[in-house]
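Only one protein chain is missing from this complex, and each of the others stays in its spot.
Here is subunit A:
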Amino acid sequence: MGRSLFSYIAIKLLHKIITLIFVILLIYALLRLAPGTPFDQYLYQGKITEEQYERLLEEWGYKDNFITGAIKVLYGMFTFNLFKMKSPVYNKPIIELISVRLPYTLGLVTAAYFFGTMLGMLLGLYCAKNRGTLKESIILWLVLGIRALPVFWLGMVLLYFLAFKAGLFPYLTASELKPQNVFHYMIDWLWHSLLPIIVLSKIYAVSYLLTIRNMTTEEYTSDYVTALRAFGLEENYIVERHVLRNIMPPIITMMAIDIGFLFGGAVVTETVFNYPGMGTLIYEAMWNKDYPVVLASFYIIAIAVIVAITIAEITYAYLDPRIRGE
């Protein structure tokens, strides 16, 4: 059994590495196809001559042929040289840019994810327990309304009413933080990040609520729960020992997949709030045609997704030996 689990993981990992290479090369191809370079604006503004422009292109590798560039990227992926490269816009190594921005996004995303999924799960279980009652339908209609609100709109509304009009929250960027001690820093961070956290966690709260509710309701109406009830077991015992255990594996997968997609939602949220995380970094890099930064950021995101999905698959295979046989 040990060996089959091991070979299952090995095959999955190989598959993931091929996917990673494919994804990064796809992004690289897109970048190469796109018109424009970061130096165009200097040329238009007359800050540099045609000759200097050509030399900059040469220097930053914008004139490499496609295959050479792709090989460089592949080499950079495996030796992590991708992060040591310099950004032509900031003229700094990418690792420096990312190491400043990544903690902000990770903090934001982790808090939003934790808050959102917990709220969603609790409300989902509550709905399933009270299925068919007025309480449940009130929650469900509310969810229907909240689900439809665009993230950026929610952000702007909160910013307008709570930050600008009521003055409860700062509307300056979180990079204004001046830490005095750890505790003060935490409070300050939370104060600056609470609105983005609320906005971002909305997506997770809603989707987890609906999924948990549907799955739990399905379990509740199945024969084995009816049988357990007939034996006179307590409702809470049934939920904890049987229902939750049965719905956990798919939930774990769902959670893992979502982790990667948090970055996508973070771009919009960070832009609305002018939050100094990876989202705004990628957004600026794209406008500036700062290809090394875009490539390195996507590499980080792709690795995060792959690690999350792999962990989910291993957990799943461990919990449910049937799928290993596939």
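One rule holds for everything that comes next: a residue touches a chain if its C-beta (ideal position, glycine included) is under 8 Å from a C-beta of that chain, and two chains touch if they have at least 3 such contacts; residues count from 1.
Note that contacts and distances are computed from a predicted model.
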item	value
Undepicted complex member, UniProt protein name, chosen from "Nickel-dependent hydrogenase large subunit", "Dihydroxyacetone kinase subunit L", "Oligopeptide transport system permease protein OppC (TC 3.A.1.5.1)" or "2-oxoglutarate synthase subunit KorA"	"Oligopeptide transport system permease protein OppC (TC 3.A.1.5.1)"
Hidden-chain contact residue, picked from the options A:Phe6, A:Phe78 or A:Trp153	A:Trp153
Contact with the hidden chain (one of A:Ile98, A:Cys127, A:Val239 or A:Val272)	A:Val272
Where the unshown chain meets subunit A, residue by residue	15, 18-19, 22-23, 26-27, 30-31, 33-36, 144-145, 147-154, 156-157, 159-161, 164-165, 217, 221, 260-261, 263-265, 267-268, 271-272, 282-283, 286-287, 289, 294, 298, 301-302, 305-306, 309
